[in-house]
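Heads up, the thing below is written out as structure tokens.
Selected chains only, in their assembly positions.
We just call them A and B in the order they show up, numbering each chain from 1.
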Amino acid sequence: MSKDFDLLTLGEILLRLSPPDNERIDRGDLFYKQVGGAELNVASGVSLLGLRTGIISKLPQNSLGRYVKNRVRFFGVSDDYLTYDAADDQRLGIYYYENGAYPRKPSVVYDRDYTSIHKINLNDYDASLFSSARIFHTTGIMLALGEHTRATTIEMIKRFKERGTLISFDVNFRGNLWTGEEARKTIEEILPFVDIFFCSEDTAKLTFKKNGALTDMMKEFSDEYNISVVASTQRIVHSPKIHDFGSVIYDAEKDYYYTEDPYKSIDVVDRIGSGDAYISGVLYGLLSTNMDCEKALQYGNATGSVKNTIPGDMPSSTLDEIERIIKEHQNTGIKLEMDR
Amino acid sequence: MSKDFDLLTLGEILLRLSPPDNERIDRGDLFYKQVGGAELNVASGVSLLGLRTGIISKLPQNSLGRYVKNRVRFFGVSDDYLTYDAADDQRLGIYYYENGAYPRKPSVVYDRDYTSIHKINLNDYDASLFSSARIFHTTGIMLALGEHTRATTIEMIKRFKERGTLISFDVNFRGNLWTGEEARKTIEEILPFVDIFFCSEDTAKLTFKKNGALTDMMKEFSDEYNISVVASTQRIVHSPKIHDFGSVIYDAEKDYYYTEDPYKSIDVVDRIGSGDAYISGVLYGLLSTNMDCEKALQYGNATGSVKNTIPGDMPSSTLDEIERIIKEHQNTGIKLEMDR
């Protein structure tokens, strides 16, 4: 089996259960059944755009684990590095998601304690794993879940880095998993290994205690930890159903900031995973153009924006669709109403 | 069984049948099956916020009546005062509801003639009923349905009043049930018993032939009939899918009008019952704060606004959710996008 991946990600995969339309979790007779997880979302997005990706994770060895494996494959991601937990207390994490409508916010209930990801084991993987990918990506969630996932994640980052893999990291701060202080300390420990860093303005300020303009804070991260690319999304939430979405990317080599007009008045169908889709667009852009941050920005903004219109966590856009959207976004002339 | 209710309401409960999404009544293969009714909606809203409520009504003694009873309980309302009609011509009233989308308005078809509520019987209830609640609430619909329901409702208002119960009344004028003139005459007969009065600006003008500013008309009602609290909602319909919602409340004791910025650009999922939800918020506010009209206004506006985002007649918000929404509405600083 080939070990040659453009991107490998490490993360927990969750069952997502959500009531239809604007129904609520505490009523109704149906849940839509999907899979999600920040790191899977990124791997799937890059795969849809045409590169080869896989995910490193651990699943329960039962019909729910099989369901996840099947969906991983459906979304174009390799299941070669999935391992299975056959213990009696095996379990798949779950999150329940309910759409919002102003003045009601979207809401999430997590049920992800004691899950099989906590038994992920470095010994299950051959050393060759760490030389099989161009980029390795993970997020702060793996650091926050528990001590074992934290240690395993840090060790994987180091081993991938040693073999010359680019390390991509998304802070993805979740206040219900750890405190800002814990997050800051842990992430500062891994930042020296990071090449591509995703961090929002709020997180830079609140978690990393930085000040000043966003661009200055981005440069500061890059200078302090020798990070090649720092990217930060900018989202304006007009209502749960209408957002604007754009971003800024700092290219350390050129010492240059890229940005473009945001996508405005996006029709939000499902906001979950749009940040991950953004990362998938950026990583695709970097991988397919030899690190051209301007292209990465365009792919990231388009991929992140359009994800908001797709039900479920996962993006679903092919390269062809993304390029049509970018062209349309830049175009100021006549626009067709429909793709036929 | 305890007879101690914070709120009892009297009203007809209907089966609501509606096609999914924007499908029409005259096409398609499915109806969503729900229950509704102005007075049940109010009782359910107050119960969700944490108080103890019940509904006085009569249902057919068949599987449809059982369905309604089960839903009443599901929505947190006591079924202790439901009675059942076992006659051959027993029937449950129905209304068919279709969503709108500009330029198509929402539409309703009623099928509520000859229903079991017309056989509601004072003799089925023990005298203790009338001393079992802090507030008794009903609406103009019960007065409009027919002579028997009118007489029974007026008699119940009087008996509850005699035992020191606060009487809450919502005009809820429906042109297809009676004329404005009939409504005015009948309601003026019961206004001397009313403590909390809900009446819209249009109804004050068109039905009660009042003039001038809304606040003046509200005070006039209060002065003329010695009403403690008069509340009036203000809704702006931008399209069937976008409304603004606010209200004014007049506190007779303080001779003071309360209002606040309306909720703007509400994402309307299902507009039915949002006026009833408003009443439930106001009554909750009055009951839980010893008649603080400012709190009542805030609860009313939040509960009414958020109901617009909930499918079906019934509200579904807990106190916790309403308080988060109020805080968010008053807050001018940073706002979180999602409840996690």
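The rule we apply is simple: contacts are C-beta pairs under 8 Å (C-beta built on N, C-alpha and C of every residue); 3 or more make two chains touch, one makes a residue touch a chain.
Only a predicted model underlies this, so the values are computations on that prediction, with no experimental measurement involved.
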{"item": "Given 2 visible subunits, total identical subunits the whole complex contains", "value": "6"}
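Assume only the chains that are shown with their structure count from here on.
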{"item": "Length of the line joining the C-alpha centres of subunit A and subunit B, rounded to whole Å", "value": "45"}
{"item": "Touch list for subunit B against partner subunit A, complex", "value": "21, 263, 265-267, 269, 302, 305-306, 308-311, 316-317, 321, 325, 328-329, 335-340"}
{"item": "Residues of subunit A that touch subunit B when the two form their complex", "value": "21-24, 26-27, 100-108, 110, 174-176, 235, 237, 239-241, 271"}
